[in-house]
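Only one protein chain is missing; all other protein chains are in place.
Chain nomenclature is as follows: A and B, assigned in order of appearance, with residue numbering initiated at 1 for each chain independently.
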Amino acid sequence: MRRILVLVLVLCSAHLRADEVLRIFNWNNYITEESVREFEARCGCRVAQDYFSDNEEMLAKLAAGATGYDVIVPTSNAVETLIRSDQLQRLDKSKLPRLANTKPEFLRQDFDPDNRYSVPYAYSVTLLGYNVEKLRELGVATDTWAALFDPRQLVKLKGRVTVLDSQRELFGAALIYLGYPVNETDATRLRQARDLILRAKPYWAAFNAGSYAKELAVGNIWLAQGYSIDMQLARQDAARAGRRFRIGFSTPKEGAVFALDNLVIHKSARQVGLAHRFIDFWLEGRAPASITNAIGAGNVNRVAMQWVDPAVAANRDLFPDERALKQLQQVRDYDRHTRRLLNRLWVEVKVR
Amino acid sequence: MARTNTERARQSLVAAPPLVFLVVFFLAPAIIMALASLRYPGEFGALAPLVATKPGEEAGLTAENYRLFFSDSIYLEIFVKSFGIAALTTLLCLAGAYPLALLMARSAKRRRDLMVLLCVLPFASNFLVRVYAWMIMLGPFELLFTPIAVICALVYVHLPFMVLPLYTNLERHDPLLLDAAQDLGANAWQCFWRVTFRLSLPGVFAGSALVFIPVLGVFAIPEILGGIGDWLVGNMIKEAFLGVRDWPFGSMLSIMLTLCVLAIAWVTARLARLGGGRA
Partner (left out) sequence: MRRFALGVEIVAMLVVFASFFAGEARHAVIGIGVALLGAAALGGVSGAKSGGQRGVPGFWLWYASIAVYAFLYIPLAIVVVFSFNDSKLNAEWVGFTLAWYERLLADEGMLIAAANSLFIAFVASAVATSLGTLAGIAMHARRLRLLPVLVFAPVAMPEILLGVSLLIFFLNAVQPALGMVGVDFQLGLASVIIAHVSFSIGFVAIIVRARLAGTDEAIFEAARDLGATPWQAFRLVTFPLILPGIVAGALMAFTLSLDDFVITFFTAGVGTRTLPLEIYTMIKVAVTPEVNAVSTLLMLITLATIVIASRIAPDALRSQA
């Protein structure tokens, strides 16, 4: 009963203090509760988060005209789209004194050379996660995309492999394995990638975007293409469940896709001042450190490293060094025609 | 039915509220999106403007999307496959729901409420969590990521959509009719098939519609549980909107799907009327 009363009061008070609510559109569980509360305490405001689980969902909603979000956390290619379709505000650098805390290699990205609109938030790498014991037993090398695409390797893993259900991610991996850039637009090369995928497809179990971590941790799947954060979770869970195998993950030597998430302010934001304060709060470093410790999100903040759990910081796949970083590529949006071409190839990949 | 003017006016009054609501909140948006299928995709996704604002920009209306659809047999393949799976799911739901609905309709009055409640209760829990439960169940049988998994989950999710219409129809049946049939010498199977099933046809069609159509648009289940070959129209439409941001293409696919469904519904309604109508 008391809880219901509290709930009602909270709802009422939320309505009363409507002027001081910072609305954030973020990935689910991408900021810890403590960080949110810390910021709320500091600014004397309320933080209301809405979630999306895919950049495309967020972009679709914004494209239809939805307004009201102050801060959004899009991935780089989405930031580029938002900038070019004129949906973002310029950042007032004078309000972001701690911008210098960011590791320099993450600033001045192609899509926003002067960081006029965006500030790096966190990142993840798309890599291979696997059942250590099983793959060692079968003699499959795990530091290369061949494990995913080479039928000679795959025949040992038949029915135990999943790949990401994402056009750019799967084609990205195929292109990298063939030695082409991730943002290749040449139709012939894209078709080569499609053929590579179709040759490997019969050995795969599924295109899976959401539950591969689960299936790895349980042992139904032995190899999965997925995000570093999910693999970290799978590893932790398998250990806690006392399984007889361990989950490992590694970034293939040919290179991989790297997803940098950023903080941006939407053009229609009502709380511009608060938005800047939030971004500066994030730049301080404690909040990124706490989410890194919690889920293994890549940390872009120099200062934050002191609060990051050493075991997590030591993981080369979660924290690629300078050299490895050069191997990683970010996805950039295709133009309309290449998008249609890729979509057509994707349909074939799915159906044939 | 009397066709007096007052009678007709009254019937129009009854039809008015839902009509108005749907014209405003469904027809208008639907027309917007139907138009969208005749436009170009925008540079950054969504829709290109109707009037070109930059030189060389594609704008205005076009039948390009429909041309793409009809010039390529692969889309038809996916449609046919989806219809097949929807039909299979509907049949399985019918097979599973019919005994249940029959039992409910014939049970003692006190138990009926409980049974209907028990039928609907699972659906107060979250869809995703139920699908995950299926993953847990299918894992040990090595059935995960197979078409069987998809069908199981589809039947599971749509079963009550078949039970409820069947039940409300069967509940109306007069047991005296069965007595009469028996007195006339029919055996148990004939009693069922010729009397009960025949009378329940409106319920069967209603339930089938409520299963068949949503299954055609489904994408979450193949996504989560499906294997490499399980890709349906719903997935394709989702990919268009939320994967490539090609709204015109997605809109065109949706319109095609809707038209197919309406066509099937019309044909079925015709057959139902020809085949005997109301008992």
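Heads up, the rule we're going with is that contacts are C-beta pairs under 8 Å (C-beta built on N, C-alpha and C of every residue); 3 or more make two chains touch, one makes a residue touch a chain.
Fair warning: this is a prediction, and the values are worked out from it, not measured in the lab.
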item: Chains still shown that are in contact with the chain withheld from the display; value: A, B
item: Candidate in contact with the missing chain, chosen from A:Leu91, A:Ile197, A:Leu233 or A:Ala287; value: A:Leu233
item: Which residue of A:Asp150, A:Glu215 or A:Asp317 touches the chain not shown here; value: A:Glu215
item: Where the unshown chain meets chain A, residue by residue; value: 3, 7, 10-11, 21, 23, 25, 27-30, 48-54, 57, 60-61, 64-69, 209-211, 213-215, 217-218, 229-230, 233-234, 236-237, 240-242, 295
item: Positions on chain B where the hidden chain makes contact; value: 1, 8, 10-11, 14-15, 17-19, 21-23, 25-30, 32-33, 96-97, 99-100, 102-103, 106-107, 109, 112-113, 116-130, 132-137, 140-141, 156, 159-161, 164-165, 167-173, 175, 178-179, 182, 188-189, 191-192, 196, 199-200, 202-203, 205-207, 209-210, 213-214, 217, 220, 233-234, 237-238, 241-242, 247, 250-251, 254, 257-258, 261-262, 265, 278
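The rule is simple: only the chains that are shown with their structure count from here on.
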item: For the chain A and chain B complex, residues of the former touching the latter; value: 54, 56-57, 59-60, 63-64, 81, 84-85, 162, 165-167, 201-202, 204-211, 214-215, 218, 220, 333, 335-336, 339-340, 342-344, 346-348, 350-351
item: Residues of chain B defined as touching chain A within the complex; value: 40-46, 72, 74-75, 77-78, 132, 135, 139, 144-145, 223-224, 226-228, 231, 235-236, 239-246, 249
